[in-house]
Every structure is written in structure tokens, then in C-alpha cells.
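The complex appears here without one of its protein chains, the remainder shown in place.
Presenting subunit A:
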Amino acid sequence: MKRLWITLTWLVFSILILIPLVVLATGAFGEGTSGFIKALARPEALHALKMTGLIVLVVTLLNGLFGIMMGIYLVRATWLSRRLRQLFNSIVDLPYAVSPVIGGLMIVLLLGPDTIVGAFFEQIGFKVVYAFPGMVIATLFVTFPLMVREVMPVLQELGTDQEQAASTLGAYSWRTFWQVTWPSIRWAVIYGTILTVARSLGEFGAVLVVSGNIINKTQTATTLVYQDMENFNVTAANGVALVLAVFSIGLLLLMERAKKRKEVH
């Protein structure tokens, strides 16, 4: 019985995850190493990877900072009523329930060229939708809960004793933050950062809707994979996808490490 279950589990994991990964890797090298390099050296591929990198950078910075602050406020802010904090707390999770495509649609509806705000920005020469800012906003929306949700439980568990002690001893609140709060949430922040990077690296639906997927302009790595597949350029799609997969696996390994450290402290 026990053997059967173990074999079945191995089978499920192999069919669903391991074999597809191997097929993807062999597919990327289907035309030899030169085919793989050629797929990646295309100008549109390089541009797409650069766009993805930029989005990851901006989104991780913004949502990292604001996510930490929001997490702290939701747990600690005495200047917000309990009710309001509970309400905000449930709103934070909403992007999880929103399909990425709908996330993208929201941005188009609010900031598209036909809207008041969009038209205003267009007039002053600042394109939002079908351009970089819109793609960043869409990714910000999708990844917002990740950091907040990592920081909050640690702060809740920690309690306010140490921070209060520090404050009564006369430490300034920024110093309290750096010397008392920060060391305890550090690993949660690192974990949240890795999650945010992984999610913004792989964001597809929201970005596809907002960007318009314009080659060499607003195309990201994931939307390039999509376009390559639509054009039946399978080897090229596999090549770009393999690069993304390698990054994701690397991030997954980092996550395992961070998780262990997070539990130790």
C-alpha cells in the first residue's frame, strides 16, 4: 500500500512538473545551442528581457517600501480605528482574487486614452496605457499583497513590548524602527521581496492587456513567449521560456533558504 502511494506521488510530480520541465529544456535546444543563442540574441528578445528587468526593479522597490509601511500600519497604527484597520486588512487580499486580465482591464478603464485622466496625461505627453507606466501600475496592483502579508504575521507575533521599551527609553521612532523592529522583520522582508520579484517577473495577463504587446516597445519576456507561440516559433518561445524558468527555479531555491532563516530567528 505504502509503496503504491509513493509511486503514485512520484508519477503525479513527474507528469505534472518534472517531465514538462525536461521537455521545455530539450525544446529550447531543439536546433542546437546555436538555435538557443539565436532565439535569445534577437533584438526583440533582448528588449523584452530588459523591459521585464526594469518592471521587476521598479515594482519591487515601490511595493517593497509601501508594503512594509502598510504592514506596519495595519498591525500597529493606533491612529487608525480598529474597524478601519480590519477593513483595510481584508481589502489588501483582493488582488489575489482578481484575474490578471481583469487587473489589466481596470487600468485601461481608468487610465486609457479615452478616459479623462488618460486624456489629460496624453495631452502633457505622458502615455500611461500601452506604455511603461501602465505596465508598472498593473504589476504593482497584482503584487501588492505579497510583502504586506509577509510582514504582518511577524509583527503580530512580536508584540509591542520591545518597541515600547525602546520608546520609553527615549529612542526616536526611526531609531526604534531600525534597531528594534527591522532586525525582527528582516527575513520576512527578504522573503516578501523574493515573492514580489518572482511574481512581477512572471506577470503576464495584466501586462498583456495594458501593454498592447508592441514589439521592441512594450513587449516583456512573458508576452514575447506568447507571441512566439502564436507565430509558431516554438524553438524561440522555448528558449525565452527556459530563461524565465531558470530564474524562477533560482528564486524558488532562495525562497527555501529564506524560509528556513525566517523560522529560525
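Keep this in mind: a contact is a pair of C-beta atoms (placed from the backbone, for glycine too) under 8 Å apart; a residue touches a chain by one contact, two chains touch by 3 or more; residues count from 1.
Simple rule for what comes next: contacts and distances are computed from a predicted model.
Trainee: What name does the UniProt record list for the absent chain among "HEAT repeat domain-containing protein", "Solute-binding protein family 5 domain-containing protein", "enoyl-CoA hydratase" or "Molybdenum transport system permease"?
Mentor: According to UniProt, the chain not displayed is called "Molybdenum transport system permease".
Trainee: Check the options A:39, A:128, A:147 or A:244 and report the residue that touches the missing chain.
Mentor: The single option touching the absent chain is A:244.
Trainee: Among A:58, A:92 or A:158, which one is in touch with the chain left out?
Mentor: A:92
Trainee: Thinking of the whole complex, not just what is shown, which of A:19, A:119 or A:215 touches the missing chain?
Mentor: A:19
Trainee: Residues of subunit A in contact with the chain that isn't shown?
Mentor: On the side of subunit A, residues 2, 5-6, 8-10, 12-13, 16-21, 23-24, 27, 66, 69-70, 73, 77, 79, 88, 90-110, 112, 137, 140-141, 144, 172, 174, 198, 201-205, 208-209, 221-223, 225-226, 229, 234, 237-238, 241, 244-245, 248-249, 251-253, 255-256 touch the unshown chain.
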